[in-house]
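Handing you this structure, nothing more for now.
Note that this complex is displayed minus one protein chain, with the remaining chains in position.
== chain A ==
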Amino acid sequence: MARYSWIALRCAIALASFFLVGCNKEGTSPAWEVPGATVPANFPAPVYAAAQNPPTREAYELGRTLFYDTRLSRTGAVSCGSCHQQSGAFANADHRLSQGVEGRLGARNAPALQNLRWKTSLLWDGGATHIETMPLAPITDPREMDETLDNVLQKLNADPAYQQRFAQVYGERPITSYQFLRTLAQFTAALTSANSRYDHYVRHEANGALSAAELRGLATARQKCAPCHGGELFTDESFRNNGLDATFPADSGRAHITGRPQDAGRFKVPSLRNVALTAPYMHDGRFHTLAQVLNHYASDMVDSPTLDAQFRRPNGRLGISLSEQEKSDLVAFLHTLTDSAFLADARLAE
């Protein structure tokens, strides 16, 4: 009798601890779902729809492991996450230019990685046209990760943990470039920022109150920063010359891709989402503050043959007419585009 009750007790403990563990897991992530799997109510239809690479937890988490794995670089020192940090909306805070293997400096400022599902092209010059093949650019660039696709696959295939996780997702071995690129895209496509205070305001949700200054700034942005920074993504995905330089000897931007002289000095219009966190600004990271950026548009613009027509005013002046009040309102509004939930989402972290 004593023996049976001892067994019963042990069973009870085992059962209880099982449920406790279960409860604990449920408690940390109620209804765990892959981030960015659903389209935010105020967003347009994505370019890279979830159906093109249906998100699953296993593939997403494997993609996250790849994103933060320094073995994607030749020296084993640089991962995607090295230059794209969650705390800075997956841009590289305080770095004017991206820093690759052996301290090599890249040509441009690492852009924020957010809402990539909606991008019609990637990189400052739009040279990459698909979210799945885009990582091949930084992986193989000698100034960035300086690695070959062959070597990356060799390293992944030599790792039993990767072998097992890839086989779990794809049901076959070895790990192929297709599996590698599709898996990485599971993570990068998930980086959706759509829960800023502005989003709550525009969707009439709780915590969506904007101050008078922020509302004035929103009106100014819609009037004077559109169409370039228009729409709910705050970019029209176009390439424009915003009057930074008179000539473009070092970096011709879009012309580097198209070979057309009319594209010289044109760069992809970045989104304004999380812009308060993505300093320094511009393709070469030349501005450190939002105030400097606004001063550039208001009064410091430089003329060149390919300067965007938006910046040629009827009075012959260049740029956007902005009063000091409008500038300060704009800065107030831009801070409402900071998405704290995105920056703190544990599912996106290393």
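Quick note on the criterion: contacts are C-beta pairs under 8 Å (C-beta built on N, C-alpha and C of every residue); 3 or more make two chains touch, one makes a residue touch a chain; residues count from 1.
Everything that follows uses one rule, which is that contacts and distances are computed from a predicted model.
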By UniProt, of "Sporulation protein YqfD", "Copper-binding protein MbnP-like domain-containing protein", "Phosphate transport system permease protein PstA" or "Acyl carrier protein", the chain left out is "Copper-binding protein MbnP-like domain-containing protein"
Touch assignment to the omitted chain, from A:Ala128, A:Leu210, A:Leu272 or A:Leu343, lands on A:Ala128
Answer key for A:Leu136, A:Val202 or A:Leu215 versus the chain not shown reads A:Leu136
Missing-chain contacts on chain A, rising order, are 52, 123, 127-133, 136-137, 139-141, 149-150, 153, 176-178, 181-182, 185, 256-260
